[in-house]
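What follows is a structure written as structure tokens; I'll ask about it next.
This view holds just a subset of the chains, kept in their places.
Lettered A, B and C in written order, each chain numbered from 1.
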Amino acid sequence: MKDQFILEALEVTFEYSDGTKALDGVNMLIEKGKKTAVLGPNGAGKTTLFLHFNGILKPKSGKILYNREEIKYNRTELTKLRKNVGIVFQNPDIQLFSASVYQEISFGPMNLDIPENVVKEKVEKVMKQMKIIDVKDKPTHFLSYGQKKSVSIADIIVMEPEVIILDEPTVYLDPNHVQEIMSVFDKLIEEGKTIILSTHDVDFAYSWADYIYVMKNGKVVAKGEPEVIFTNVKELDWRDLRKPMLLEIYEILKEKGIIDENSIPKNIEELKKYIK
Amino acid sequence: MLIDNYSYTNRMYNVHPVEKLLFAFLTMILCFVFDIYTNIAVIILMFMITVLKAKIPGKVYIKLMLIPFSFLMISVLTIIINVIGDKSAALISLDIFEVTLGITPKGISTAVTLFFRTLAVVSCLYFLVLTTPVVDIIDILKKLKIPSLFLELLQLTYRLIFVLFDAAGEVYTSQNSRLGYATLENSYRSLGLLISSLFIKSYKDSQDLYVALEARCYNGELKVISKDYRFCYRNLIFIVLIELVLISTSILLRR
Amino acid sequence: MKKWMLLTVFTLLLIAPQIAYSMHIMEGFLPLKWCIIWDIASLPFVVVGFMTISKSVKKNPKLKMLLGFAGAFAFVLSALKIPSVTGSCSHPTGVGLGAILFGPFAMSVLGLIVLLFQALLLAHGGITTLGANTFSMAIVGPIVSYYIFKGVKKAGGPNWLAVFLAASIGDLLTYVTTSFQLAIAFPAEVGGFTASFLKFMGIFAVTQVPLAISEGLLTVLVINLLIAY
């Protein structure tokens, strides 16, 4: 089963033009069809790494593989790669360039030389999916922050990428909106897409992700399944990372003998079930 | 921004933008060609259409009409009041030092014509901008074969105006909360800081925007799909009719 | 009669501080002939500016986004209020600042874009007077500012002086151009163009000189802060 990894960063090192080392020998394997969360403090290199995954940045050394093949940095190959690996940036205000929601979303597919009538269909479909069909005729600057975020996600989904990378998608959103967006992602996962996101929210990452990477100072400092990474990894620096609350409580309950050793809960429902 | 708000929410939002543009510009030309009566008719006509048909509140419309009023008043008065040699030709005159200032009947008639023409043309502009969003206007320009780089700059500028406007607002509030505008001296300093930080932010954001577009396969051209509009023949006939009525009555009433 | 005159002068003074809001020649004010003449006069400058921009954008695609931001920046700048010593407020034109930051060629195009949006979004200026306003505010002003800035620097003048003179004289020459445009379109019955020009200049001198100085000071402040970055 060697073809399960859709994206791979192998020993990737990157320096910004001012000499700051942003990535320092990063290895990261992204499993196809899975939910991967990247945790880590500000400035750990998460965004820089993401920009490598669709060829915006080129590693100084090391390589990036998409579907087991090293990516090439010529225009045709890059367009193909960027069609398949979409990035939703953190601040929708900077990602949105058009005052019209409709035009904004049509930008990506238009660059792929898809016929106009097909683009129109795709745009309509994705607007329904993201529940922004009612702001179709509104200018971008009329939208709330949450709506802008939805548009910026639609921007990417409309291109039907295989991998969707999200930089801090939950920041500034209210819980209600976070849930709405997450249910869209769940559907995408069902369709076989791969999702990678960075976040500061350990509780969220713990119960959402299939696999977690922790980065610090341009390095991967820990990786593993959520239950494993937060319980077993000794070398984690807990000053940067809080333990998920659920896990802390689980450990207390385990200590008091109320819960079984082997049934680590991923959410509250599971916790309820596991308590003797 | 008031005008921008209404351009998206008015009742004529869905009318084909070319129809609206045509109507506004044809009428504008008539304002220049014909005399004061045509102009007064246009002022009334545009008010009626904008307020009754597009449902822009009358109060808002009048408030907007007052914006250019100070320029109009000053300029018209400057044109009316002249240094004159012959006092007998003047209706009113006044000696200040060695100079005689005065107003002549001819001056008044020029000024009155100018006054009404300006308001009439302004009404046409208001009809256009209050009913037609900038996005649509840029779309029309696209059909006029204007270089795409210029249109892309228009498109970007329009969007970014609101981004920077919000940013400027946030900085202003933050400065105001920290007493930045309590005195005149503070105000200058704060405004200088606001402007320079806005400039830096613009520069940084432009880099980030480029990266975000690149990630969506940007290849040097901002290709997008425009909204579909269909011409409405009833509207077109209406426009032709109104213009014809304006032209014929203007010619007939002219001696 | 004299009372009536005094009243007029009084009203004039009352409105005067607000003229800062409207140094753009308003929509419909110029006769059609002059609208077209100024459109034609502006065109070559805008075309040259546009070609310069085109060339640089081809070399550096990032520049397009930067120009978009620059246009938006200039627009937002002109919507800010400068507190004035007289207690009233005025709006910076950004003519000098823009010319120093972006150069006079780019400013002809950016200025045109800003003026268009001012007409469409704020009802300052207009479509028929776009050419005339572009000529005074996006061509004459920036060129004057730019060469004063360069000239003073070359002569060994300090940076602040170069910036101050560039911004305030650029501002003033914008008004002079506007006066010229109004006077030539509306010559006085007696004295013709010259008399009319002096009238408009007189009005602008009263209202705009303090504003030009304010803007000059503000521009110095901004440039100094930018240098500090």
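Here is the rule we use: a residue touches a chain if its C-beta (ideal position, glycine included) is under 8 Å from a C-beta of that chain, and two chains touch if they have at least 3 such contacts.
Please read all numbers here as calculations on a predicted model, not as lab measurements.
**Student:** Just one representative per chain kind is placed here; work out the formula for the complete complex.
**Tutor:** Tallying all copies in the file yields the formula A x2, B x1, C x1.
Heads up, the rule we're going with is that only the chains that are shown with their structure count from here on.
**Student:** Enter the minimum step count from chain A to chain C; a value of 1 means the two chains touch.
**Tutor:** 2
**Student:** Of every pair of chains, which is linked by the largest number of C-beta contacts?
**Tutor:** B-C
**Student:** Quick one: which chain's Cα centre is the longest way from chain C's?
**Tutor:** A
**Student:** Where the centre of all protein Cα atoms falls, which chain's Cα centre is nearest to that point?
**Tutor:** Per-chain C-alpha centroids ranked by distance to the global centroid put B first.
**Student:** Approximately how many whole Å separate the CA-defined centres of chain A and chain B?
**Tutor:** Chain centres of chain A and chain B, defined by C-alpha means, are spaced 45 Å apart.
**Student:** As a quick test, compute the distance in whole Å between the mean CA positions of chain B and chain C.
**Tutor:** Those two chain centres are 17 Å apart.
**Student:** Out of chain A, which residues touch more than one other chain, so two or more?
**Tutor:** Residue numbers touching two or more other chains: 97.
**Student:** Hunt down the residues of chain B that sit against at least two other chains at once, touch-wise.
**Tutor:** As it turns out, chain B has residues touching two or more other chains at 4, 134, 155-156, 158-159, 163, 205, 209, 213.
**Student:** Could you please specify the touching residues of chain B with respect to chain A in the complex?
**Tutor:** 4, 8, 13, 133-135, 155-156, 158-159, 162-163, 166, 205, 208-209, 211-219, 222-227
**Student:** Taking the complex as given, what residues does chain B use to touch chain C?
**Tutor:** By the definition above, chain B touches chain C via 1, 3-4, 28-29, 31-32, 64, 67-68, 70-75, 77-79, 81-85, 92-94, 101, 104, 106-107, 110, 114, 117-122, 124-126, 129, 134, 137, 147, 149-150, 152-161, 163-165, 168, 181, 184, 187-189, 191-196, 198-200, 202-203, 205-207, 209-210, 213, 220.
**Student:** Tell me, which parts of chain A touch chain B in their complex?
**Tutor:** 51, 54, 56, 75, 79, 82-83, 86-87, 89, 91, 93-100, 102-104, 106-108, 110-112, 116, 119-120, 123, 137-142, 155-156, 159
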